[in-house]
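One protein chain is absent from this view; the other protein chains keep their places.
== subunit A ==
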Amino acid sequence: MTGMTFLKTQEPEERLDLSALVPARLKGLSSAEIARIAIGTSRRGVVVGDVFAVSGDDPSVLRFAGGSPRFDRIGEAMAGGEITVEGDAGARLGRMLKAGRITVTGSAGMHAGSAMEGGVLRIGGDAGDFLGGPLAGETMGLKGGTIVVGGRAGERAGDRMRRGVICVAGEAGDGLGSRMIAGTIVVGRRAAGTPGRMMKRGTLILCGGAERFAPTFVDNGPADILILKVMASAFAQGEVGEVPFDGAPMRRLGGDTAVLGLGEIFLPL
């Protein structure tokens, strides 16, 4: 089998920083050198060999056989290649991803796809809080690329998002698309709290409705517009795949008028 496999040999006793395990950093290293890469975050000095059995020799395709919610920073700033995690991933999965593809079969922790600039991030299970969001102090969240979540997303998904697409099949937590600058978020089921609070521009398509909206959103009534159909078919043919809307008329809200007010939210009629 091509690629390189990191077989989890034991559950780590501390959170691990796996940001070093990206194709560009592993290229040209022998398996002994890879086994010595430090990944620990405590005084114990954990290295790759303590947690993983490494096999294979092509680091452009990486596979983690067995995941853990303690595997932080997988694929950070990756500029090309492919990573698959069979299991869960920890915090900051695919943060600042520039290109390439990351697939997680289980769930991911906080800040998955944070400040991502391109590429594709797929999470089979649930995503933690601040999906695609910025870290404290940063001015932009998701800046490009595609994030697809099979389960539910935590609070504040798409916070300060600037560009790109987030598609969540399940529910979304409080504050979806908060402070959004631009971009598109599609949610299959209900969005909790007040989605889109302080959004300047951007589009939220909430196929399962929302708990409530901030009073600074304006109801524009039903919108029978072609773009919904165009988007649905474009998504279906692209990385996002089938989406839970089909171009039928939807109710449109404009906002957040507390800020720029050029954002829009679509709801089922």
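The rule is simple: a residue touches a chain if its C-beta (ideal position, glycine included) is under 8 Å from a C-beta of that chain, and two chains touch if they have at least 3 such contacts; residues count from 1.
Assume contacts and distances are computed from a predicted model.
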Candidate names "Ectoine/hydroxyectoine ABC transporter permease subunit EhuD", "ABC-type glutathione transport system ATPase component", "Cytochrome c-type biogenesis protein CcmE" or "Formylmethanofuran dehydrogenase subunit A"; UniProt protein name, chain not shown: "Formylmethanofuran dehydrogenase subunit A"
Absent-chain contact - pick from A:Gly28, A:Gly45, A:Gly137 or A:Gly221: A:Gly137
Chain not shown, touching residues in subunit A: 135-139
